[in-house]
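Only one protein chain is missing; all other protein chains are in place.
What follows is chain A.
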Amino acid sequence: MTRKTAALLLFAAFALLPMIASALNDHYLVVIATRILGFAIAALALDLILGYGGMVSFGHAAYIGIGAYSVAILGRAGITDLGAHLLAAIAAAALFALVTGAISLRTRGIYFIMITLAFAQMAFFFFVSLSAYGGDDGVTLRARSTLMGQPLLEDDRALYFATLAILIGLYLLAVAITRSRFGRVLTGARENPVRMQAVGFSPFRYQLTAFVISGAMASVAGVMLANQTGFVSPAFMNWHVSGELVVMVVLGGTGNLLGAVAGATIALMLEEGLGMLTEHWPLFFGLMLVIVVLVSRDGISGLFRRDRG
């Protein structure tokens, strides 16, 4: 199966899901699926730098949080338009990614993992101490974002399709990026930064640009997730969320953009499924994670390895 057919099948399944939900009379399915799509956007963003650039960011939850707070802060100021929310989120996330990325990219390996984690914690504590927006407790949104002044997204299905449309758009954008000259330089810098430098490219600039694009993309996930939950709190940027994003990407197979979408779907369905069986689902989720890493020599992606490209 080519990647194109796989993508068509996966997105077609997502497009048909609301119909299946209404046939089953299970409205909650659409709500869960919207959450899945939101996280799929963030996982896609992470895979762009993790899979193609070799940059293991352990702080991508920060960008989800920045996107979510853009909705809350602009909403309170009376600006409710989705376009404005997206623009603000992208601008703020790009700025945060530019500054923290420039510092983080001075380092490699474990240092990079830990520094991205530390910067995300910094953002986390910033919003925890922001008492005007509920601090630790967060804020409830008054309403969802509007489209052209109309409350079109108040309908759960409309929000679902809007999120799906954004995911597909960003997926196509990400595919285009990885296939471009820029994407190839990025992959080259992952494989051998010294050689890339010798050929005349500055790996740092390419990596930083990719980091900024990825952060901006992940903030879009935050905007949609805030709309889905109707609630924004620092929990969006808890380091656990960053960890789960890495799990999703690796679960689907790194360096395979569609895999990120599939990984997010599998991980969240597992969480939901285990959550229905027991309130102690993290114990079993963690157990599975450890076992899969131990059993598969190539990590989780080895179990699900697909053709790259």
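In the analysis below, contacts are C-beta pairs under 8 Å (C-beta built on N, C-alpha and C of every residue); 3 or more make two chains touch, one makes a residue touch a chain; residues count from 1.
In the analysis below, contacts and distances are computed from a predicted model.
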- Name of the absent chain as recorded in UniProt (options "Phosphoenolpyruvate-protein phosphotransferase", "Amino acid/amide ABC transporter membrane protein 1, HAAT family", "glutamate synthase (NADPH)" or "Multiple sugar transport system permease protein"): "Amino acid/amide ABC transporter membrane protein 1, HAAT family"
- Task: Using the touch definition up top, pick the residue from A:40, A:115, A:153 or A:174 that touches the left-out chain.
- Result: A:115
- Query: Which of these, A:27, A:106, A:184 or A:205, touches the one chain of the complex that we don't see?
  - Reply: A:106
- The one residue from A:95, A:130, A:147 or A:270 touching the chain left out of view is A:130
- Touching the absent chain when the full complex is considered, from A:21, A:247 or A:262: A:247
- Query: In the full complex, which residues of chain A touch the absent chain?
  - Reply: 56, 58, 100, 103, 106-111, 113-115, 117-119, 121-122, 125-126, 128-131, 239, 243, 246-247, 250, 254, 280, 282-283, 285-290, 293-294, 299-300
